[in-house]
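Here the complex is missing one protein chain, while the rest keep their positions.
Going in written order, the chains are labelled A, B and C, and every chain counts its residues from 1.
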């Protein structure tokens, strides 16, 4: 194995990243070392790049960023009966401690002491990476390698749509970034009666319609809109929240997924008058969601290549980030 | 029967009411006429008195106000196999139309065309009243007559606590008006591990502790507080909402019951980071909640006399309203 | 209107039926009269024909049989704001009384005093029929008229699959009669990962595979079988019940739909060792299931013509029943 490797580093608490050679990591006890095959860029990585307060509260530089990743196991340091060298594995971002109250009552994904792969510690935008054994997911070989990398954000969508309960229902997806796009695809597979997408960007509305959304809208227009059984808030803005309350039907449900930078303001009484439920999603159920996600990919019901629009080398990270910020893209894949 | 009767009237779209003699109503088709035995004052009646925007959007003067009521049937104008003259009945406030989508999918309490007894049409702060047959509840004779009148707000609490799911859980009740007090009693009966009440008024905190709350607090103090599995927002203020988000544990639940006058503002991201669920309550499930409420009263598990602190004649309505507004009271009963 | 009409009558408590002319019925108060356009034969009609004990306990001859039906309204005798002459309507078989405990807690389909259209009273295998206003469903004109008739059994399948909760799950449908076939179609639409059908008849296995089942099996063979997240028992036999307990995975679910003639016998301890849940279905949720069913037909997600294999004139009822009993059919449509 080489002794140095290319990596995308957050070196200091300020906007920007550095792409440079660093030593290949040793494999800590309880972890596996992988050769990274593909990685993909998440909206969170944009926040890391821009150094938002939400990230600043979590990330202590310097670290290797990147949490959507697939790699081949080179080394296993610890007990891992279900893993072996050569396995293609992905990483669950939420590194749970297995001892807190939430872990003990089977909510490992919202561990009270959760640490984040790629923003609470070193991640996978690098040629080699190490992953805790207990957050390593062994992939089914029937899934394409690119899809293996994008499985983690798809998992978010699977969890959103599963909690939404969409069979026979009219669904509004607010925000058509990769997770919103995936949510639409999953909603169609799980039997939604109608899936409507909302986004300001024409590029993304077009992409949404191409991959199976029934229709898309640019902005709220009551007449065009109708009301929805479920509204999924996936923009991370606050302006859409009052819109969500208007758009959801009496006794309907709002799924909160996107984390806005500013406080939300809305009429709390509307919640009550319409007896609305709000459910929230913070990542994937471990491992229920991964099994579901895997099944969607193995059966071909969800085809992630439809939303992979760009591919870059890891060394071209700055260019990839520019495309990412333009909003004129689906998912962007990186190759070390 | 007398030809005129005393009634509390909202005569015009401005603060205040008028207590005066008006003609005894005829019994419309599909309704029953009752001789009112007891009525009780709700927080909504304060809003009616003060003429808040929420009420102004619903109430078209002049009408007889009052929706918590028990009466004896004098006349039945229509088919009502389960009712007969002499029955002691209460009124469900939400007059549903039985034809809209929500009614047809068994959500009658949030009927799309709901009309409100006592603020969308004539209610029961009067010597006689008429009630639609399909929203008339026949009382079990083992229940005291005063309790029969207070059953409707107790029903709100029963629905709040049922949706909360309190068995073995730590519950925070924000707001110790009669509905909050009832919610605490019901939470204890349904097996909450700990029930804590929050209120600024010492009078109400004392009352809460007397009727079985484990403890009460005046304001938020993280140390004293701990975190809660469920937080019931029953104040109708907006200041308590960010407090609720802090006070609820990871994966906990907030129940929205109180309708604030101003928009709420809070950190939407907290919902997501803690994977909080918000459920809302708009009245009572028809008739599930009434059966539950009735059972609590028949078995004596809930004793409403503990929170009935004042009794007035209907003619003393202005005085009763003064006490109501002081906050130094539990439930106030009116006798025609 | 003609004064007599052709009808299929159960004239006495013995096997067989009589097809003959009888007077066209008057429209009772609270009912509509329809000109029947299509009717379809249900498994229950075979039981009626054969005079099984389950039927003998419910049916008092003489009555006109048949409960799957679509007709055009000729006359309305009572208040029916949502209906008018010329409307194409179907009948919900479960005539609920709206006053029992189950009706009052929103379980109208399992009314304590339920009466059955077509086997507890006159049904619709006739040129004209009357239907209670409160169990009359107004059809959406985008649905084909034949499908309107078959909506009621499709509704059973929709309720089975909705209660099953199939998104991402492996489903075994035991019994591939029309309801089992519909269940398979609905399971696919609602996102089941795999839908397997079990039936002894090659004809029905072929039909199942043609309409979208992933695979079918003739009998239980552990190797071929695997285990299933949900097993839907839709045969009405008792032999399949121990098979269902074996075929369902740990923590899986069995849906009981078919009513067997003999007592079931199985190892109750298996329920416990595998922590299995059994849920049962008795007809359609009123009206939630009808809305769902209607949506599947309007959107074209379910195409009922795929399972309509035979069409007969009402006068050819005996011949139709022969085909029905052969098992070499899907749904059979009758035209008056």
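One rule holds in what follows: contacts are C-beta pairs under 8 Å (C-beta built on N, C-alpha and C of every residue); 3 or more make two chains touch, one makes a residue touch a chain.
On a predicted model such as this, the values are computed, not experimentally measured, just so you know.
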| item | value |
| --- | --- |
| Touch with the omitted chain, as defined above, among B:141, B:193 or B:326 | B:193 |
| Selected from C:243, C:256 or C:302 as touching the chain missing from the view | C:256 |
| Positions on chain B contacted by the hidden chain, ascending | 158, 162, 166-168, 189-191, 193-194, 291-292, 295-296, 299, 301 |
| Hidden partner interface residues of chain A, rising order | 81-82, 99, 101, 104-106, 108, 285, 287-288, 291 |
| Contacts of chain C with the absent chain, listed as residue ranges | 54, 102, 107, 110, 112, 238, 241, 250-251, 256-260, 263-269, 271-282 |
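Throughout what follows, only the chains that are shown with their structure count from here on.
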| item | value |
| --- | --- |
| Shared interface numbering between chain C and chain B [over half = same, under half = different] | same |
| Distance between the centres, which are taken as Cα means, of chain C and chain B, whole angstrom | 43 |
| Numbers and ranges of chain A residues touching at least 2 other chains | none |
